[in-house]
Every structure is written in C-alpha cells, then in structure tokens.
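Let me begin by presenting the structure, written as structure tokens, before commenting on it.
For this depiction, one protein chain was excluded, whereas all remaining protein chains were kept in their positions.
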Amino acid sequence: MEHFLANLGTGFAVALTPANLGFALTGALIGTLIGVLPGIGPIATIAMLLPLTFHLEPVSGLIMLAGIFYGAQYGGSTSAILVNLPGETSSVVTCIDGHQMARNGRAGAALATAALASFFAGTVATAMIAMLAPPLALVGQSFGAPEYFALMLLGLIAAVVLAHGSVVKAIAMIVLGLLLGLVGTDGQTAAQRFTFDFVKLSDGIEFSVLAIGVFGVGEIIANLTRGGQSRSLLAKRITRLMPTRDEISLAWPAALRGTALGALLGVLPGGGATLSSFGAYVMEKKVARDPSRFGKGAIEGVAGPEAANNAGAQTSFIPMLTLGLPGNAVMALMIGAMMIHGIQPGPQVMTERPTLFWGMVASMWIGNLMLLVINLPLIGIWVQLLKVPYRFLYLAVLLFCAIGVYTISNSTFAVILAAMFGVLGYIFVRLDCEPAPMILGFVLGPLMEDNLRRAMRISGGDPMIFVNRPIALGLLIAAAILLVIVALPSIRSGRERAFQEG
Amino acid sequence: MKRTGWIIAALSCFALGAAASSGSWAQDKFPVKPVKIVVPYGPGGATDIVTRIVAEQMRQSLGQSFVVENKPGAFGIVAIQEMTNARPDGYTLMVGNVSTNAITPVIVPKRLKVNYARDVVPVTNLIDIPAFLVVATNNFAVKDVPGLIAYAKKNPGKLRYGTVGAASYPHYDMAFFAKRAGNLDVVPIHNKQGASGIINDMVTGDVQVAFLNVASTAAQIRAGKLRPIAVVSPTRLPDHPDVPTMKEVGFGDVGTIAWNAMFAPAATPRPVLEALHRAAVAALETGAGKTALTKQGFIIAPSKSLDDARTWLANEIKAWKTITSAVKIETE
Partner (left out) sequence: MTTDGPPSAQEHPLLHMFRRKNVLSGLMFIAIAAFGLWVSRNYPIGTTLRMGTGYVPRLLCWLLMGLGAIVLVQGVLETEPPRPPRERSPDDDELAKLRPVVAVTVSLIAFALALETLGLVLSILVLVAIARFATRELKASETLAAAVGLSVLTWAIFIAGLGLPIPLWPDW
C-alpha cells in the first residue's frame, strides 16, 4: 500500500506540472468537441494530431491523446441526449432514455447525470488500473475465440431486453440487424453478399452511417412530420438543470453497477467494450422495480450505460499499458506515439518507466475531473440550444449529420446510404419498431460469426471446445439463463392474452 | 420563396466565379496548390501514419500542404480508383502497401475499373517492414524452423497459424511456406484485429506460428511469450543477431517484406513525377522524418529513381503472380 501511494505520488508529480495540465485540458476540450459532432471520432482526430506529439515530451503527448479519447466518450452522450444523434457506438443506448428525458424537459438532469456518472466511473476505473492492472490484464488474455463467441451470444440475447414493446418485434429487429451486418465480403469465401455491385459496400455498412441515419436523420424526419415545428424540441418546459433528490437516489446505484460491468468488459480487447453500455442498460432494466419506465426517460438508463461506457474506456488502457497489446484502434495509435519516442510498450514499461506509467494513470483521473469541470457549466448552454426554434435546429443537425457521415471514410456514397437509413428510421418510428436491438444485432452479428468460425477451426470442428473451456461454458450457461428470464414474461403474458381472447 | 431562390442562385454564381478566377494557371512551377494523398486505409493504421509523417516533411520542403485523405475500402480498390480518376497533374497521389498495390491488382483485377499496369506508376518506395517467423512458447516447444517442419509433419492438421484474413499476405506466406516445406497440413486462423489479435491468439495458445512484423512482436519477445525463429530480411537484424534469415534456413523466396510506396496516375507529366520523387526521398532522409519512421521499426527504403521504382513494382507484381498461382487459397 505504501508502495502504491509512493507510485501515485510520482504520478501526480508528473501530471500536475502546469504544462501537462494544459495538455490534459487541451485534449479534453478537443475530445468533447469531436464527441459532440457526429461521425468524426477520436481515432481520426488522434491520427491527425499524432505528428504534433512527436515534438512533445512522451508523457505530455500521451496525456493529450488520452484526453481526446475520453473527452470523446463524454461528448458523444451530449448529442445523443440533445438531438438523438449517437456519435459513438456506446451512445446508441444513451439515445433511448437520455433523449426521452430531454423531451420531458429534463435535458439538464440527463446531461448532469451522464457527466457525474462518467466521472464516478472514471475515478473508480483509474483506481483499478493503478492497483489491479496486471491481474486484470490476465483476464483479457484468457479470452479466445470460443469465449468471445459465448460473450457475444449473451449480448445478443440481452438485446431483446433493450426494447420496451413487443418481444417478437424486437427479435425481428435483431434479425434485421444481423442481415445488415452480412452486407459486404464474406470473410471465408471472399464472395460478395448484398453489395449490389457497389465497390463501396464490399467492406460492409459502416456503423456510424447506420446509426446516424436511423437515429439522427430518422428523428429529424419524425419531428418534422409532427407539425407545429415552430416551437422548440421540448415538449415540456425545462425544469431545474440538476437531478432531483429522487433521481440521484435512483442514479447512483445504477452508476455503481455500470462501473463494475464496464470496467470488466473494457479489459477484453476483442470487442468487449462495445457490449458494456448495452449490457449496463439491460442490467438496469432487469433490476428496476418498474421496468416500464424504461424508454420513457428513466434516469438509470442514462446513469448505468454512461458509467459503464466510461469505465470501459478507462480500463481498455490496461492491455496496452501492461502487455503492449492494443485493444482497439485508439490504443494502437497510443503505442505508435510511444514508439516514436523509443519507448517499447509492454510489461516492462511499469518498471522501467515508472514516471510515464504513473504519470499517465494520474493524468487519467485529472482528465476526468477536467471533463466534469468543463461539462457541468456547459449544460446550461446546451440546454439553451434546445430553445432554438426547430425550424433552424433541424437544418443544422441535418447538415452536421451529412458532413459527419462524409468524414467517416470521405465517401459521398455513405451520405446517400445514411439518407436511405433515415427514411427507414422514420418508418421504424411510425411502426413502433425500436432500432436499438437492430443496432446491437448489426454490431454483434459479424463478430459472432467470425469467432464461431475461428473457434471451430481451432478445435478442428469439435463443438466440445465450448464445453471444455470453463469461461466459455460459464458464459453460455449465463446466456441460457438470460434466455429463460427474457422469455418467461412474454410466455406468461401470451398465455394471459390467450385466456382473455378465448 | 421565389426571391430566396434567386438570391441563392446569385450567390452560387458569385461563388462559382470566385472559384474559377482562382483556378490553376501556373503550370510551370509545381506545386502551386495543396496536394492530396489518398490512403487506402482509415486513419491510424501503419500506412496512414507513414503517409502523415512523409506528408509533413514534404510540406516543409515544397511549401504546399500535403493533405492526407483516407479512402478505405475493398482491398484498396476505392483508393486506387479515386487516384486514377483524378486529373493526372501530380496533385492527387496515393500511398499504398503490398496488399493494396501489389496483391489486389493480381488477385482481383476484374473488380478494378482501371488497368493497373497501364494507369498507375510508382513514384518511389518509402519504407520496408521486416517480419519475423515467430512461434508461441505457451505449451509449444519448437525452437527453430526444422523443428517446426518436423512438428507439422508429425501432427498433420494440428499446427495452426495466424493470419489477418483470407487471402491476406500472411495467409499466402504461410501457405507458400507449407507447400515448399513438403505440403504440410496446417490450419489458418484468421484474426481481423491484425498483429495484436494474432499475438493474443498465440499467447492464449490457440495459434502456434505466424509471420508478424518485427515492431509488433518486440514486447512479447522480450517477455518470453513469443520466440522468433527466422527473419524475413536480406540480412540478420542488429538487435537479433542470433535469428537466422529465411534464406539461411532454406526458404529464401518465402515471406513478405511489407512496404509502403507512393503512387501517381501514369499520365502525370514526367517533370512533376521527378519533382515528387525527389521530395519524397528527401522527406525520408530528413532528421525528423527519419527518426519518426525508424523508431517505429520501419526501414527507410527509397527507390533510386523513377525507373528503379518501376522495375521494383514490376518485380513485386511478378512475384505475387507466382505465389498466388502456386498456392490456391482455398475459398471453401
């Protein structure tokens, strides 16, 4: 423990120099901006800024790049809550209840909850990195193809819970998402599936194009059809900006649960982080006393996923810091930034470069604190934005969607695709088909197929590989239990309805 | 409503006029406006980073910005077509790698809407990336290439190797190796996450062997989780003097030294190509550019001249024609 405090002391001594505080602030500000904007994400931003960091001290450069990464996680939820526009994979879930809260006049409370839950999660996850990084890294290394397949299957079953309407419709939407995920080149045979001879479709549909189209553009169309657009987005008057006492008492346990789940999933390099916010939402809905509030502006539906998302973002540094293995594209860039300075990321960094390692850990917490300091005062401004008459706001959101989609891969084809998905999203709104399960099916489908095929190759075609590996077996059993929990209420209600009609 | 239409139309005309008057009129001096470099991958990958480092140095020497534009998709087809469709004036270039600019034209020529050999010329090679043939140490006792071959012969269908996807160069390399070593029965395990994903598979013990670039493996080799048994490079590496080259172990033509090179539309005027070649080569040799590249494990490898670059690319394409016809990648 003494050792630990001494290390942390070293870290804060590095992170608290005025220059490094400045870099953390710059990174957090840039990150917030690109997070709020749809499309352009932290990967592109960090890649563009990377050459700048060559001239900086290694630790300063890394502090700034890390600031961009978690700043983007904060910013992503802002546009999700305000205009139903998910900037990142993780903020799709925040759209469900966060935007609903905004419509109820509680945008301020939703934004504050997101910021506070993220800060809390960031603090806990940073402490976990400081104390438990090496053992947590081992968790990541025990995950192979069969384990990932089992985890994804669990996630897919959980997707049913995301919807608050008909279960059959939710399953149909998941299947639709799986089908959309198939678009592109078949990994095994290199044959083209559903690409209609468009070269631009041969790598599949980009996640952000689908999400911005279905959620962002679809929402614009839906709002415009509702009539009376001269009034602002708000159905009700904005009440106080901060969460009420009741809301806080609902939100904090949710943030706690979300943090635990997110921190664990973040350690997994193969797409575990994608699941964290979805998983947290499902968990909240299942433990809630009254699940029917979800989808109508439940504050736990914001607090849980936001905490999970930020905790996962934080712990995704663990494989990179302790093993030199990047869990995602942002971490790969961070490794590049280290290598330029002649630092070989890996198990040795902790012992050979203690100032770098602990300086970064300390700066993570400082960065999170800065984000809170930046974001809480901004809430007032963001909420004012909602008072802009919708006839102006929709033009701005539409334009930002268009530019955002274009910048993902500099493709005008993507903008046209997003327009199509916008119409689809509007149809979904009209028909009460909820898009969140579809998005999860779309994200998980290809990962599942890939890991299933890999697992079968590794075992030489023997399905016993899922039984012989304890973690995979455990996850599959959990999936089976969840399936029963999900199916039971609808079976029961189905029987009741049958009795009524009989 | 009508009036707005007119105002917008008038504004558009004004804008068009302004743009037209500032068009390119100075042809003799190059470059007079920003140059676009198309990259066939999203931001953040190795090709993107190399391009950004080179672009920054070229900006400093030529006084115009070199804008990196990521056009990912379809094994480089999107980017190649983007470049060849642009005016061949030297203001649209491409930086690609062995996959996009040597393997794609060989294995999917029909999906390219251009004639690669006729429409694309190399400006210069930029960097080479040496690779190791590495084996896992987790539950795997092989320590050298003969040992690996012996193991594969004794355990047909049991030796699993890592690749980054069907028909990727690590896939071809190992399949070619297996064929040359006596039609070994080995199983490819694809991991779309690239080198880090393969390394994870090797540490968990799901994969035993792979061709991986030297830089990605360094940390795990030091930690004893991976063991290099041969290096794909003309000479042994100074940092690993005890690791033999592929040639020394009898497989001189197996394994890919991955590269990044700069390309231009073939109809670009020769003086412009010469200017670009000089500037790109100079960018690699500047202090800042060289440090940034070599620190990340890349080897500076510029072509000596435009013609040298052309010969080199022709040889690369020929080599890949040989490999891809020798090993038919099983497309189940």
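Quick notes on this structure:
A and B label the chains in the order they appear, each numbered from 1.
Note that contacts are C-beta pairs under 8 Å (C-beta built on N, C-alpha and C of every residue); 3 or more make two chains touch, one makes a residue touch a chain.
Just so you know, these numbers come straight off a predicted model, no measurement behind them.
Residue A:C433 is the one among A:A28, A:A254 or A:C433 that touches the chain missing from this view.
Considering the whole complex, the residue from B:V68, B:L93, B:M202 or B:A215 that touches the absent chain is B:V68. Annotation: of A:T17, A:S166, A:T355 or A:S459, A:S166 touches the absent chain (contact as defined above). Across the entire complex, the residue among A:G61, A:G108 or A:G422 in touch with the chain not shown is A:G422. Contact residues of subunit A toward the unshown chain are 33-34, 37, 40, 45, 48, 166, 168-169, 171-172, 175-176, 178-179, 182, 186, 189, 191, 193-194, 196, 217, 220-221, 224-227, 229-230, 391-392, 394-396, 398-403, 406-407, 410, 412-413, 415-416, 418-420, 422-423, 426-427, 430-433, 449, 461, 501.
Counting over the whole complex, subunit B has residues 1, 3-5, 7-8, 11-12, 15-16, 18-20, 22-23, 36, 67-69, 332 touching the chain that is not drawn.
In this text, only the chains that are shown with their structure count from here on.
Subunit A contributes residues 43-44, 46-48, 50-51, 54, 140-145, 185, 187-191, 199-200, 202-203, 269-270, 323-327, 329-330, 332-333, 336, 339-342, 344-348, 409-411, 450, 454, 457-458, 460 to its touches with subunit B in the complex. By the touch criterion stated above, subunit B contacts subunit A in their complex at residues 42-44, 48-49, 52-53, 56, 69-74, 77-78, 81, 111, 157-158, 160, 165-167, 187-193, 196-197, 199-201, 203-204, 206-207, 215, 218-220, 222-223, 288, 291-292, 295-297, 331-332.
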